[in-house]
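Of the protein chains in this complex, all but one are displayed in their positions.
Moving on to chain A:
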Amino acid sequence: MAPAVSPFLDPGASSSAHSLGILQLKRDHLIPTVLSDASSTEYAEGNVVNTRFGSFTHSSLIGKPWGTQILASVVDTGSRGGRSKKRKREANGEGNAAEDASRSEEPVRSVVKAATTASSGFAHLVPPTPETWTLCLPHRTQVVYTPDYSFIIQKMRLRPGDHIIEAGAGSGSFTHAVARTVFNGYPGLEQPEEKDEQEVNGTTSRKRRRRQQRHGHVYSFEYHKPRAEQLREELVSHGLDPLVTVTNRDVYADGFCVDAENENAPNADVIFLDLPAPWLALKHLTRSPPPPAVVKSIASDTAEPPTTTSAPRPPKPFRSPLNPKTTTRICTFSPCIEQVQKTVAAMRSYGWLDIEMFTMEHKRLEVRRERVGLAEEGLRGANPSPATVQEAVQRLRDVEDRAKVFHGLQKEKQEQIMRRAEAKKRGEQAPAGEGEADGLKKKTEGLPPSKHDRLERAKKESESRALFREGRLVCRTEPEIKTHTSYLVFAMLPVEWTAEDEEKARRKWG
């Protein structure tokens, strides 16, 4: 079932069945789906992704070039309302929580039985990347987000071909990101590269062989068994399982050497610890057996339940999980400063160098046009207060003018009534009303418009305005920011260098 090549590493030209695709509805609203052309018990149209922007049948998603805009289909989502419980169970079994959630909130629609294109609604089909996956993965623990893992990968100098230990796999966002970075070919899938190299580089076969011998690999450790299982399944369905070894283990107690057929493994160049107590794991990350005094002093420093000190195990021969030929780079990811202090102290005791600690400040900015002005009165998304002092003054004048005329009119009316009354009293004919009406019209003509008129006019004018380029272009931090993710501690452990090595080098180089 798993695709031969992971869609994360090479999505191909278009989507295909049994491969992960991501339906992007909005910037932060993405739905991951393993596409399937099999028929479904629930819909006549086969498998369906229901969203609030419409329903999308898998058949409309398979075989489309990546990035295609997909129109929603008309799917009868109403007639299977009674089976929601069963659906839920199935969905959970597939580990497709996002789809399930969107299903349950799907409103009942009119019954139309055909997979025809709906009149409205669309989404984009995008290939999975660690970044899009991070935005839509099923959360199991706290997620290491893109700004953090980008910085970590950069600082740790992770490169294709490296071996990395990741402890505390969690939700797997970091796993995906580093799998992409260390990837330089699948073990046992050499043909394309070989051919390519041959025609391209024309170098000797010896060189090719040598370059292919070390493939990048991720050794992932997770303490929590169900989480480890879930991650394993996820990686299989993403085609990343040849690059990642998931081990369910307590690394504090049992260390990082995987008991695989390869006795060299993990042979790690880079280590990432997302653990509650990284300092307890450091004793396993040395090049030679650590002095017992140091181990003891670090373990006793902690209030941690002594998972490490208790249960004396039969002493195993020491095996370092580190690559003896490269400088080991480490990063620990801890939310609390106390953890950092203990970790750094332990690192110093174990001889790690270049110890640095960082926090990541990441902001997303929203860009919009801010329209201010009296012309915006009654329009949406704008501020109808005066844009300038002049505009404010003009508005005040207008109001005054209107008031003046209004009061004048009132007064006139009063006087007219008085005059009429007086005339009546005197038994004279009332003066002609027409002339007065004319006067009134003349007076209101030059007047600023009433509020009602203004609103009407603004609305009408807005139709002809290019609103998308009006107003002041502004940017500001988005409303929600992550002010603290975790403290990142970086350090290096150089290659072991003994006095004999130095002597040898000195002799050679005089």
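By definition in this document, contacts are C-beta pairs under 8 Å (C-beta built on N, C-alpha and C of every residue); 3 or more make two chains touch, one makes a residue touch a chain; residues count from 1.
We take it that contacts and distances are computed from a predicted model.
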| item | value |
| --- | --- |
| Protein name (UniProt record) of the chain left out of view, among "tRNA (adenine(58)-N(1))-methyltransferase non-catalytic subunit TRM6", "Vacuolar protein sorting-associated protein 45", "Nucleoporin Nup43" or "Signal peptidase subunit 3" | "tRNA (adenine(58)-N(1))-methyltransferase non-catalytic subunit TRM6" |
| Residue of A:S16, A:S59, A:S150 or A:Q394 in touch with the missing chain, whole complex considered | A:S150 |
| Options A:S119, A:S288 or A:Q390, residue touching the unrepresented chain | A:S119 |
| Residue numbers in chain A that touch the chain omitted from display | 5, 9-14, 24, 26-27, 52-54, 65-69, 71-72, 118-122, 124-127, 129-131, 146-147, 149-155, 157, 159-161, 177, 180-181, 183-186, 189, 192-193, 196, 200-202, 204, 206-207, 209-211, 213-214, 264, 267, 291, 293-294, 297-298, 324-327, 337, 340-341, 344-345, 348-349, 351-369, 460, 463-464, 466-469, 473-475, 487-489, 492, 494-495, 497, 501-502, 504-506, 508-510 |
